[in-house]
Structure formats: structure tokens, C-alpha cells
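Every protein chain but one is kept in place in this view of the complex.
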Amino acid sequence: MVAPGVLALAATTTFPLLYLVWQSLQNINLAMPGMDRYVGLENYVRMWDDARFWAALGFTIVYAASTVLLQLVLGLGMALLILRIPRAQWAFRIAAILPIVIAPVVAGLFWRSLMLTPDFGVVDFASKALGLGSHNWLGDPALARVSVIAIHTWQWTPFVFLYMLAALAALPSELYEAARIDRASAWRRFVHITLPLIRPAIVVVVILRMTVALSAFAAIYAATGGGPGTATEILNLYAYRVSFAELSLGYGASAAVVLLAMTMAVAAVLFGLRRSS
Amino acid sequence: MKIVKSGSRSSPSRRKFLKAGVAVAGAPWISRFAHAQGAADLGAYQSAKINWRLAEGQTVNVAVIPASYFDNLIAVTPEFEALTGIKVRYDKVPPGQIRQKVVLDMSSKTANISTHAGDPMYIPLYAANKWADELEPYLNDSKLTDKSWFRHEDIFEAWRKADMVSGKTYAIPYNGEMTIQTYRKDLYDAKGLKPAETLDDIVKNAKALHDPANRMWGFCLRGMPGAGQNMYIYPSILLGFGGKWFDSGGRIKVNSPEALAALEWYVNTNNTYAPQAAQNWNWPDIADAFAQGTIGCYIDGHSAVSVIANPERSKVMGKIGFARWPRGPKGQCASSIWNWAMPINSALPEKARQATWLFIQWAASEETQARTSYRFKGPGKRFDLNRLSMWKQPEYLKTMESAGHNFVPASIDSLTRDTNVDWRPRVPQWPAIGETMAKIIQATLVGQMKPRQALDDAQAQVERIMKGG
Partner (left out) sequence: MRKRTFQNAILIGCGAILLALWTIPIAWAVLTSLKDEKEVLAYPPTVIFEATLKNFHAVLFGPTNIVANLTSSVIIALAATALTIVIAVPAAYAFARLRLRAKRPLGFYVLATQLVPPIGLIIPYFLILNRIGWMDSYKGLVLVYMTFSLPFAIWLLVSYFEDIPREMEEAALLDRASRWQAFWHVVLPQVRGAIAVTVIFVFLNAWNEFLFAVVLGGANVKPVTVSMYNYINTEQTQWAQLAAAALIAMLPVIVLGLLAQKHIVSGLTAGAVKGVGRR
């Protein structure tokens, strides 16, 4: 039953992969067709010296790590919280579905123009009202980075929340009874009982969120386009720009290959964590 | 809403049900063509001495951007289909993706898109790769074109030139835009200000009106990075300062002293007088802000009229004035030469190419331009026509009355006197160069880089691009 399915799958996913790697070994520039030729690893060598590439790589790591961490902390925290107020659960579960189902491209757009525009947006208005002043949320490089991380976190934390909620709800309550009798504090209960039990769930959700964060595109594209300058240009976006805006397909492909290698490495590490539980 | 479907001689209840069903299912198509001119008068077209039906049965696929001026064309397309027997299908692609989509299609020779709304800065790219046909053979072939009817030379010269490479035409302009100064006439009059004639005037006027505490910013230019975004405005300033894109050896040079002066002016003026948000703003954002009454003056495309002079969106109706780009310190003045031009995809088979040519000829003809503009049976009449003669016609002038003070003269002046075809370097590598410049301009605007260093950086990148890296 499985053989033809997996084979077809491997075929459809392997061909693009091979094509991508092959492309990364070429110099393909649509603007100057006469210069297309095989260049071996030259693109990669060029990347080594390309400051913009390293900046993109660095920011990709920062972006993915921070948003996944934030999502985990906030999502888990919320789940723990809501378990204590069972009556409000339904409200949270419904509210949690909403950000997840918005198309990321629309989310990025809305946040950019209606929420975060200094002097014109709702968030800016609120921050002024709270006495925090107006800031250039998307125009200041450092703030822009924070903003795009915030947008991604806003959209996906509810997912972690729902997942953790289900995981926590499945835990047998006898364990807690036993711990309470032993008069263990809430924190100790959490660290020594709950956490180990939900560790597999945490790993799964981290894998899911990490892969999405590493390949985030639509929301950042809509919110800042990779700007200001190149401040929020994650590797995915850099590869897109190089390929399509600068028409240098070979170089763009090599950036994509690096991103892929990185994603696979991270996934491999996380998979390893799963097995050891 | 007219229901076109008929012919069911069935019971009233069944007819009602069908009607409802068609109304729901057919709503998108029918309402879209509700503005069509009915069983149109095709006489104006048939007066052309060509056989419109010579490519009967073909299908033409047109990729356009979402815009009211294309919506109008889509609405009158049934007339073309009736005239020629050619089927037309439209694909609306967001402006941020259309260039990539058509480049992908043309470079892989997959011939999915027969013609599209083309960016004239990409024409050199098309020409270098032979992706688009040269159009002189079509224009000169009497079986395909009635020259005296089509009058290609009637189309704005600047736009025609922008769509040519080495004297050969590659695309026909459907519509276009000029960049003009837009200001709050009421505020200027109150303070006795005149529309700026020089860049220094701009700063003076901005200063007089600038009052951020009361949500009035004196002046605004685009900051959003992109070859078609902030790099739409910067070249005009560069030329205003007497700068050039090419040095004496014909190489592209972006870090000349004039370029530095221009960049510094751009950055300083925007950072002093524009809202902080403008660093990320594109023209619709500026138009929105102006329509809300928060900007004193800005310079951008005239198509913003559909926002700022739209009673549904604008709080400043009747308070707008227009003028030309101000001159730079060297006395020069250069406006953009933007137009959406339609090329023919050279990967198509011959009959399909002829069909595509007929479509392009029809879309750019005076008759169709009129039918999508002042003779359009719906709101949102086009005002960005491609022929100078039409801009002078009384019917057109009447439609544009509500736009604002001096709109038509300023636009015509801008287009006929201030345009410079080489306002941006017309090389096949433009997309990459444009993006590079756009990024460093914005980086300078937000203070990530200093102007001198930014331009030198850009120069290094441009040199690499020109070498084929």
C-alpha cells in the first residue's frame, strides 16, 4: 500500500530538490542571457563574502528561535492558565482559532498599515495613549525586527496554546493528587511532573512551528518587504529577491539550498530529541 | 442587474428559481459586464480598413494588474470579442508579482500569457532576450494595421520612446502616468504660498505648513524600497541636481557628487517634513494620508486623483491644486515617463500573435480609450489616456473638472516638457540595479547608512551586476 505512494512522493519532491541544487551551480541571469554558464561552487563562494547573506542568515536564526520560544512560553503559559478557569475555556478556544486562519499575507498587510503605522495606526495610537509615545515600528531597523517577530508570534501562539491545552488536559489527574498530598508547590509540580509528561508534545509543536518560522515569507513580505533596508530580510526573502527582483536565479537557488540545509539540520536535531524521550 | 440568460419557457416558479440561480452563479460575470455597452456600435472600429476577423477563433490571455483603468477595459471587452471573434481571458496579478510572473512565462517560453501590462523599464530586458516581438512589422503591415486609423504617432511621444529600444518598438502604451506636484490649495492660499517652482521653494512651503502637533506634515515623498517605489521619485531629484546615470565612458555611475546632493536632499527633506511612517510608504499610502488632510504637499503620480478627488474617500475635495515638478538647483526638471505597455509574447504561434496584435491595437485605439474614459457607462471613468489629442478634447476636460485646480494643464506640461526618456538607465539589468538603489535609499532614509557610504556601496554592487554576476 505504501510503496507506490512514497515513491510518487519521493519523485515529486526529489526532482525539484535536484533541480534546485543544479540551478545553484549555474550562473543564470535573466538580464544577461549570454552569460549563463556552469560555475560549480562559485555561487557558494560568493555567498561566503556576501555580507547581506550573512545578515539574512543571522536574522533568520534570531527570528525563528525567538518566535518559537515566545510561542512556546506564551502558549504553554496560557494553556496552564486556562486549565485553572475551565469555565472560560470555550471563549479562549474560539478566540484562538481566529488568528490562525487568517492568511499570513493579509495579517502582514493589516499589521503594517492599520496597526503599526506611526501617527496613523491603532497600535501607535494605543501606545501614545498609554504614554509610551509614538515609534517608527516598521521603519526603525531594530523595532522592525521586533515587530515582525511580534506579528508572527501573534499569529501562531494560539496554535501552540490549543495543542498544549489538549496535551495538558490528557494528563491523568491522579498524579496531581499524589503530588498535592505530598504538599509539593505548584511550581515543583509543574517542573517535575507536568513538564516531563508533555515533553513529547512540546517537541512536536516546536518542530511544527520551527519549520514554519524558518520558511516564513508572506507575512514579512507584506509587512516590510524585507526592509527597512535589509533589516528584516530573512533568508527566504533574500533568495526570493535575488531570484525574482534581481533576476539572478543561480545565486538565489544557492541561498535557497543553504536555507534548506539549515532547516533540515534543525529538524534532524529536533527529531533526535524526540527519540530520546 | 440585467439577466442575460433567457429562453426558459417554463413555469413562473421555475423561472424564478433559475433566475435566482443564475443571479447567484452569474453575478460575477454578469455584473462585471453590466457596464458593457450592450449590442455595441462597432461602426467606429469597422471604419478601419483591416479585417478584424482575420484571427477569428483564437484566444488571447492578458495579464493585468488590479486597477480601475483595467477594469474598464475588461468591462468593454465583449465589444472586442464581438468585433473579432477572438476570445479574451484576463488574469489579474498583484503588481508586486506581475513582473515575475511574466518574466517566468517568457523566459521558459511557455506562452501562457499573450500580452500583459508591461513595465517599460523591463522592455530592454525583453528586447535583449528576444522575448517580445518587434512591433514595426505589425504597424507597417497594412493587413494588420490601418495606420491612418490607429495613428500610432498620436500616442504620447515620451511613452512611445520609453517602449522602444534602439529605435525599435516593443510595446504599445495603453495608459500611463505623469508625476506632478499636488498641494493643498486652500492652505497655500490662506498663507499666500505659491506652488513650488524650485526644490528650495518646496522646502519653504513645507516649513510654512509643517505642524505635526496638529497632524499636518508639510511635505512627503515615497520611502518604500523598490525599483518601482522610491526609485520612481529619486531619479527625478537626481536629474534635478544635474546628475546623470552614465559617466562619460558610458558606464553606470551612481555615486557622483550630484547623486550625493540629490540623496541628501531627499533624505533630509523627507525626514524633516514628512511623517515618520513615510519611510515605508508607497504612493497609495501618501494619497490616503493626503486625502485625510494630513499632508500639505507631495509629488507623485497623477493617478492618485482617484483617491484624493474621490468623494467616498477624500476629506479634501475641492481643496487640491496641481503643478509641475519643481526645478532643481541646476534648473532642470524631470518627470517620470511611466506607462503600462502591452508587448507581444514572441513564444506564441503566428496566428496567436496576430490575434494579440489586434487586441493591442484595439485597446490602444482612440475609440477604446474614449469608451473606457469619458464615454464609459459607469463610475470611475479613466483619465490617463494615451493620446495627447484626447487630453485636449472638451468631453475629457469636463470629466476632469472635479479633480482639482490646474490638473490638466499641469499634467500635459509635465508630460510634454518635463519627461526625459533616460530618466532611469534603460539597460536590461535595470531590475537588479533598481532594487539595489532602492534598498540603499531607504537604508539612508532610516539612518542605517550615511549617504556617501550608501552610494559607494551601491556603486560596487552595480558594477558587479553590470559584469554579469
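By letter and in written order, the chains are A and B; residue numbering begins at 1 in each of them.
FYI, contacts are C-beta pairs under 8 Å (C-beta built on N, C-alpha and C of every residue); 3 or more make two chains touch, one makes a residue touch a chain.
Since the structure is predicted, the reported quantities are computational estimates derived from the model, not experimental observations.
Colleague: Which residue, B:D71, B:E366, B:D418 or B:E435, contacts the hidden chain when the whole complex is considered?
Modeller: Touches the omitted chain: B:D71.
Colleague: Of the residues A:M32, A:L57, A:A223 or A:A253, which one touches the chain left out of the display?
Modeller: The missing chain is touched by A:A253.
Colleague: Touch as defined at the start, partner being the missing chain; which of A:L41, A:V62, A:L98 or A:L132 qualifies?
Modeller: Checking each option in A:L41, A:V62, A:L98 or A:L132, the one touching the absent chain turns out to be A:L98.
Colleague: Looking beyond the chains shown, say which of B:D41, B:D91 or B:E395 touches the absent one.
Modeller: B:D91
Colleague: Spell out the interface residues on chain A facing the chain that's missing from view.
Modeller: 1-2, 5-6, 9-10, 12-17, 19-20, 23, 74, 78, 81-82, 84-85, 88, 91-106, 109-111, 113-115, 119-120, 122, 125, 154, 157-158, 162-163, 165-167, 169-171, 197-201, 203-204, 211, 214-215, 217-218, 235-236, 239-240, 243, 249, 252-253, 256-257, 259-260, 263-264, 267-268, 271, 274-275, 277
Colleague: Go through chain B and note every residue touching the omitted chain.
Modeller: Looking at chain B, the ones touching the missing chain are residues 24, 27-29, 31-32, 34-35, 61, 63, 65-68, 71, 75, 89-95, 97, 100-101, 104, 108, 110, 112-113, 215, 284, 287-289, 291-292, 294, 303-304, 306-307, 312-315.
In the analysis below, only the chains that are shown with their structure count from here on.
Colleague: Using mean C-alpha positions as chain centres, tell me how far chain A is from chain B in Å, no decimals.
Modeller: Result: the chain centres lie 36 Å from each other.
Colleague: Touching residues of chain A toward chain B in the complex: what are they?
Modeller: 27, 29-33, 35, 46, 112-113, 117-121, 134, 136, 138-141, 224-231, 241, 244-248, 251
Colleague: For chain B, which residues count as touching chain A in their complex?
Modeller: Chain B reaches chain A through residues 99-100, 103, 107, 125, 128-129, 212, 215, 223-227, 275-277, 279-280, 285, 289, 428-432, 435-436, 439-440, 442-443, 445-446, 448-449, 465, 468-469.
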